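For this view, one protein chain was removed and the others were kept in their places.
Right, subunit A next:
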Amino acid sequence: MSALTALARVSAVSSGVAQRIATVRHVHLSDRPLVFIPLALAGEANAPLAALVGSSFDSPQLLVVLQPRNRDERFAFAARLAAVFLSYVDSFRGETETVPAGRNTDPRERYVDAPQILVPNGGGVGFVRLLGRSTRFRRTEGEYAVEPSVPLLGRWLTFFAERAEYPGSSLLLNMTGALGMHWATGQSAVEDANLAALVGWIDPPDGMTGADAALEAEDPLTWPPAGPATDPTFDNEILAPAIEAGSLSRLESALRRQLEPTWELMWRGVSLLRNLPPGARVERRWAEDRDAFTGYASYVDEGGYPQARRDGAVAAAQRLARLERAQVLYDAQRAYDDPLILAEYRLTGEAFAGTVTASAPDRIDDSGKRRVLRPRVTVSSSDPVRFEPGVSVVSPARPSQTGRVVSVSPLPSGFEVVLELSGGMGRGLTAPPGSVPEVGERLTYTTLTESYQAPAAFPAREETPWTHGGPPVEYVPDDDDAVEEWS
């Protein structure tokens, strides 16, 4: 929570409708996402009860488990889900593009599009992760054999769930999270976890305030929970008798009624997000997602093992470091794409905006061995500038150019900052037109950087120190994994 978001929340209270906290969309949104709303049976470890799934609003598919405690029925559910899910995933394995070689990479092929799974909330992501965990190690022959699609589904679900932890990835999104990134409501984060209430604040029905709509959304009779947990009263009064009666049609109609309102909300969420223009760097992150998708698809094709139950010490540390770097980069990218996010950094003194009042685009620094082009600009800002001389800053308007703070001096109101620029001006001793800010231009400078950071060095897998358990054995699923109870 930043102060800007906090202010947006109080504004939402007084205006009666959610307030924007982003000027652009920061997630990728597929033209054909797969909306997946799972329900689990209360009290059990992720026992599927039902799901509504599909990639277009008009054709949701309802999957129901008649006896949620029956193991065979659970696997039958997984097989039916696999049919929908895997054919959706496969439909993106058509056209590829060639990505040219990079500094440390060979040229590679990449699918031009990738699947995108949308679930209602964080619990939905957890469901995907656990369903993946409970199916990916299953055997397709011998005792306890399951349909071949079941372990394959498990691996893909696990792939999506792991990707969801990666900052900036859009392969698996949860709707409350995605909406909450772009709008602040007049209620608390706890209440925002209710998708119906959140959408009620963002897009209240005619004649209602967001607060009214959210209050109404809390009634589980009108707006059943978006899962995976069900409403206890529904469980006791409707679900239990229907399971008892063993009537599929009765169960289906009861569960459909629980799921349909959320289905509608999910697609309303999709269109709310679609109405926002995408940020400039969204496409770049989606390309990374497409890379990850392409890589995993070929790993599966080559017969790679399912993901381990737990990472070894080195792999876990590597993963953590990777996530941290991705987070830093993602924060910077959003700020570069969106002046409202950048404004949060202005508020905390990590950025300032101002107008160029003087510019020396041809300034040469000849103090060193080589004469170099080092233009200077003076920026006058009314922000409270808190930078010391020597600090490096970048403006999102010219991301490849760095400014070194030469001096900061107070003005009657605000500050005057002198910056010395390098980079982004070609190789010569004259700056190409437009590469140096001109007098009158309004700019924001920040210490946030989206430049490449070298990954931390980790010992190779086989050199894992004994303090961290020594080299891990390759994770090969064994009999126990394959026959693990699911009761």
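Basically, a contact is a pair of C-beta atoms (placed from the backbone, for glycine too) under 8 Å apart; a residue touches a chain by one contact, two chains touch by 3 or more; residues count from 1.
What we mean here is this: contacts and distances are computed from a predicted model.
The chain not displayed here is annotated in its UniProt record as "Secreted protein", chosen from "Secreted protein", "Oxidoreductase", "Tryptophan synthase beta chain" or "Phosphate ABC transporter ATP-binding protein".
The chain not shown here is touched by just one of A:Ser134, A:Ser149 or A:Ser169, and that residue is A:Ser134. Within the full complex, the residue among A:Val65, A:Ala343, A:Val356 or A:Val393 touching the omitted chain is A:Ala343. Only one of A:Ser30, A:Ser149, A:Ser170 or A:Thr230 touches the absent chain when the whole complex is considered: A:Thr230. Annotation for subunit A: contacts to the undisplayed chain at residues 1-11, 13-14, 20, 23, 41-46, 130, 133-134, 186-191, 220, 230-233, 235-236, 239-240, 309-310, 339-340, 343, 346-347, 383-384, 484-487.
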